[in-house]
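One protein chain omitted, others in place.
Take a look at subunit A:
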Amino acid sequence: MSYLENNLKTIPTGPTKILFLNWPLIFLLTAVAGAGFLMLYSVAGGNLETWAEPQMKRFGVGIVAMIAVGMTPIWFWRNVSGVIYTVALLLLLAVEFFGDIGMGAQRWLDLGPVRLQPSEIMKIGLVMLLAAYYDWLPTEKVSSPIWVLVPVTLILMPTFLVLTQPDLGTAVMLTLGGGFVMFAAGVSLWYFGTVIALIVGLVATVLESRGTSWQLLHDYQFKRIDTFLDPAADPLGAGYNIMQAQIALGSGGWSGRGFMQGTQSHLNFLPEKHTDFIFTTLAEEFGFIGAFGLLTLYAGIIAFATYTALSTKDRYASLVSLGVAGTFFFFFAINMGMVMGLMPVVGVPLPMVSYGGTAMMILLAAFGLVQSAHVHRPR
């Protein structure tokens, strides 16, 4: 029994709910998606059909799905959280055995008309289940070890499956997204501190081992670390992608070269120009104004979702909104950090902009959860 079910009289009912949606959030998401359409049109060399049109159609479907999810009471979603998580986990297992291989990794599940990426569903399913878990768990127990072990297991199971695909980007996203919800739910800071300290210690040990008799990584793996730290050291080798991305990005200057005028992306200097590296095209063509504008839109989306999370009194609604916002945040922060050379290259797309139907639809559906939390809150 959630708090909201006991305060129903203040909740709008029926089709009028549509008026109570978090409309600024919808506008922001549409604006970001619009920027994505422009960029996909541009990188396709002015061709609408290649990437922009399918993306627009999926956006249409996604927006409808978001509103539908948003009109459905939030406690319904709480009740099906476990189901969604379990289905996603089974699908991940299915990918393991029957999955298609795309881009050198098993990610896709072909279900006749629909090609599914279960890992995308899992990103949301995990956030939902964790939110439901913490809604159920009395607050005084969140930090006791046994009750911390449960969500950690829930996070590690899909993470491990994704890692074997192998898909490092998604694995990182799952861990960070799950950890984000745990943090929001109030799990003691000691746990987080310990984990961070362990990771730092491990990294330091690995780096320290270089050149010694107990070296923990192969030389070529250290070489990759070097390349990350200084891409210019190996501009024609492993540093190529990142160097080219930075050149494209930096050459945009203040106002960019203008729409469709980006030289780097059109000359195919850029790898994966329509997916993970699409931000460089945007930055090259629209310059600092465009890139910073996009960053502002993203920040706005996070702000409105966080506002929803704080304005509802329901624990599940709060946590799921924060979890969705956090996942979204990690998407764009990691992607931008990666193309700007602040982070190693891991495969994380730019949310709502990179080409990729399932990812965008699922993300929009996830924002439907935020909408539902927004609509179904006491006033």
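Convention: contacts are C-beta pairs under 8 Å (C-beta built on N, C-alpha and C of every residue); 3 or more make two chains touch, one makes a residue touch a chain; residues count from 1.
Definition applied: contacts and distances are computed from a predicted model.
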**Message:** Missing chain, UniProt name, options "ABC transporter substrate-binding protein", "Threonine/serine exporter family protein", "RnfD2" or "Peptidoglycan glycosyltransferase": which is it?
**Reply:** "Peptidoglycan glycosyltransferase"
**Complete:** Considering the complete complex, of A:22, A:165 or A:318, the missing chain is touched by A:318
**Request:** Just name the one of A:184, A:362 or A:375 that touches the chain not displayed here.
**Result:** A:184
**Asked** Quick one: which of A:13, A:47, A:139 or A:205 touches the chain that's been left out?
**Response** A:139
**Complete:** Sole touch to the unshown chain from A:42, A:170, A:246 or A:372: residue A:246
**Fill in**
subunit A residues touching the chain left out here are 1-3, 6, 138-139, 180, 183-186, 246-254, 263-264, 283-284, 287-288, 291-292, 295, 298-299, 302, 306, 309-310, 313-315, 318-319, 322, 326, 329, 333, 336-337, 340-342
